[in-house]
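As you look at this complex, bear in mind that one protein chain is not there, while each of the others sits in place.
Now for chain A:
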Amino acid sequence: MREAFGKRGALTGQREPFVHPYIPNSVPETKRAMLAEVGAASVEEFYADVPESIRLRRPLDLPAPLRSEAALARHVGGLLARNRSARDTLSFLGAGVYQHHVPAVVDEVVNRSEFLTAYAGEPYEDHGRFQALWEYQSLMGELLEADVVTVPVYDGFQAAGTALRMAGRITGARRLLVASAVAPDKLSKIEDYVRPVHDVVVVPVSPATGLADLDAVRAELAAGDVAAVYAEAPSALGLVDPALPALGEAAHGAGALYVVGCNPMSLGVVAPPASYGADIACGDVQPLGVHMSFGGGNAGFIATRDEERFVAEFPSRLFGVAPTSVEGEWGFGDVAYDRTSFALREEGKEWVGTAAALNGITAGVYLAVMGPQGMREIGETIMARTRYAMNRLAEVPGVELPYAGAAHFADFAVRFTGTATVAEINDGLLERGIFGGSPLPGSYAPARDGAAPRRGAPSETDALYCVTEVHSKDDIDRLAAALEELVK
């Protein structure tokens, strides 16, 4: 270090040796002392088992480093400046990722080093995360009216895939019926995940109403070998299908389980799936206080009754509460650990690994500040504004609301009947500082030329708009006014 100061304190500009702030032992004197201590001439000795034939004898070809924090901040800041966020733009995008207000207390808690940087300690030195995650399970349990809720899995896609495989193991049957509109990306994950053991049968929703085709579901059930009927509330079209209870009755009548994916944000006003017959509920907690993060903020939940045949099929960890050796102390630990792949490798249920625990803690803090009244009120506000937006947009010439008859939560489909396509309309909205709704997958609606739509291909006429508590009446009126100019 002395060389940097030169004689009599003259500045030299010297920046060698390379000592990185993240690597304390990169100080040459320290390295020498440690090598001497272990009796090694150089670090090369530690790689004696790496054959020369696979040694990389050149530097990695990477961009030159930005070693000072100031330079790094400037570089990354420059990249982020090329993004335009939904904080600064009025956005009507939903379709699986929802913009909600995140209470400041939520960020304050989950950004704590103690939670952010912990990992997999024991229920002693990491008592806090065990309690926070058990409380998360418990808060979700109240919301879902379910006695068993897992520590978070990765996301709602994974939760649906695993819930369906759980149903398959419980029933021993092969076929899975998808009865409501499910986003094609989610269906893609489900199909890939269940493929080794299940056949997925998509029972198309009615093109006219977007609702489940109960007769067609019953016919598929009659064909036998059905492990589960899967439905979503709200569906990928945003509607809450009045047939949800009947789908459960039909499934049970055929010896199948009923698996329902739901948006937990709706459960202050919409009934929890268990109350209308769901055996397994699943979904994503992103709406509950997790930032959207370009689709990177997820955690999946799976919930069941407290029956051994269900509990035994969870792949993920389940935290439980237990006494300690001291009266009045809440202790925690793993419930029925010997079903996981941590305990049994390939003999465990599916697999478990690092998933999304912190987002579970986030959802817990969110539910704790919201409380029962908060969840009811936010549900009312969202439903009221969704309906207002639907009614308001329906007044715009050239706009139809194809499935408006059903109750909606947050998402709703809009059909443009003029010549302007969804993409053209969204271009115009973007010029006016608005992110318009995303094109609906064409499979939900007939294509313009009458041809069979390719699954997942964006529709030119139909878009999914989304309204939450962050959208004021004025915001909705502004959207309607812009659409009046753009829809031709």
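Here is the rule we go by: a residue touches a chain if its C-beta (ideal position, glycine included) is under 8 Å from a C-beta of that chain, and two chains touch if they have at least 3 such contacts; residues count from 1.
Rule of thumb we're sticking to: contacts and distances are computed from a predicted model.
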Per UniProt record, name of the chain withheld from view ["peptidoglycan glycosyltransferase", "glycine dehydrogenase (aminomethyl-transferring)", "Phosphopantetheine-binding protein" or "NADH-quinone oxidoreductase subunit H"]: "glycine dehydrogenase (aminomethyl-transferring)"
Residue of A:204, A:333 or A:397 touching the missing chain in the full complex: A:333
Residue touching the undisplayed chain, where the options are A:217, A:375, A:413 or A:487: A:375
Sole contact to the chain not displayed, among A:176, A:361 or A:413: A:361
